[in-house]
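Only one protein chain is missing from this complex, and each of the others stays in its spot.
Showing subunit A:
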Amino acid sequence: SPALELPPSHSLPGRAAALAAAFIAWRRGTPGRGPALRALSRARRQDIDGVGHKYHLEFVLEDIFEKDSTVNCTAEVLYHLGNKNAAPDVQFTIEGELKNTDEADNLFYNRIKSLKNELVAENIPDSYGNVPPEMEPIRALAWAASGYVIWKNSNENTKYQLAQIKHVKQVKRSDEYLEFDYMILLHENVSQEIIPWQMTVLWHPQHGIEVTQNSRQPKHV
């Protein structure tokens, strides 16, 4: 079936764009780089019989660290009709290069590796929106890892954002990986719910990010 042009202000392509951005954050995020959606430029939608809804998107990404650093992207997001538990398929192309963060990543890696006591922190950002500079890589890691959680749990009726890191604790490892146990809050924009979510995140400068464990937590009443 043909692709129907949708206004970029429409809610449905907006959700697909947020999902694509979260997916890109997971695939391309590092402790020095947090891709985030700046604006949706163009959206088309195909209803594929027996398969699902496919969105063709053109959008602009910014970086959570540098608002003025932007890059154009295209993506295809397919929400599957049948299996509601299947994560949407996302394919993307970034026009040009994202900022190289190797030096910052290695500095962060060495800094954490040499800590005598495991890193522990909470409320990032705090109630007033503050993020201490030394916590920015911790936040960026959560931003990327939450992209994975968001991708796995999204459908056409959801729009998730990372709202806050409630708590993070480093888990010392004997191998070369860094491990962090996060308790995050996700904001789901359609239901307006704030959802606590636990994630165990592994990272190494050369091997990237892995979410080895994640689970939705009961809401505080």
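Just so it is clear, a contact is a pair of C-beta atoms (placed from the backbone, for glycine too) under 8 Å apart; a residue touches a chain by one contact, two chains touch by 3 or more; residues count from 1.
Just so we're on the same page, contacts and distances are computed from a predicted model.
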By UniProt, of "Proteasome subunit beta", "Carboxypeptidase A1", "Mitochondrial import inner membrane translocase subunit Tim21" or "AP complex subunit sigma", the chain left out is "Carboxypeptidase A1"
Which candidate, A:L4, A:I48 or A:I194, sits in contact with the chain we can't see?
A:I194
Option touching the unshown chain, where A:Q46, A:N72 or A:Q161 are the choices:
A:Q161
Subunit A, residues in touch with the chain not shown (by the definition above):
7-11, 14, 18, 36-39, 62, 64, 67, 107, 110-111, 114, 125-130, 132-134, 161-164, 185, 187, 189-194, 219-221
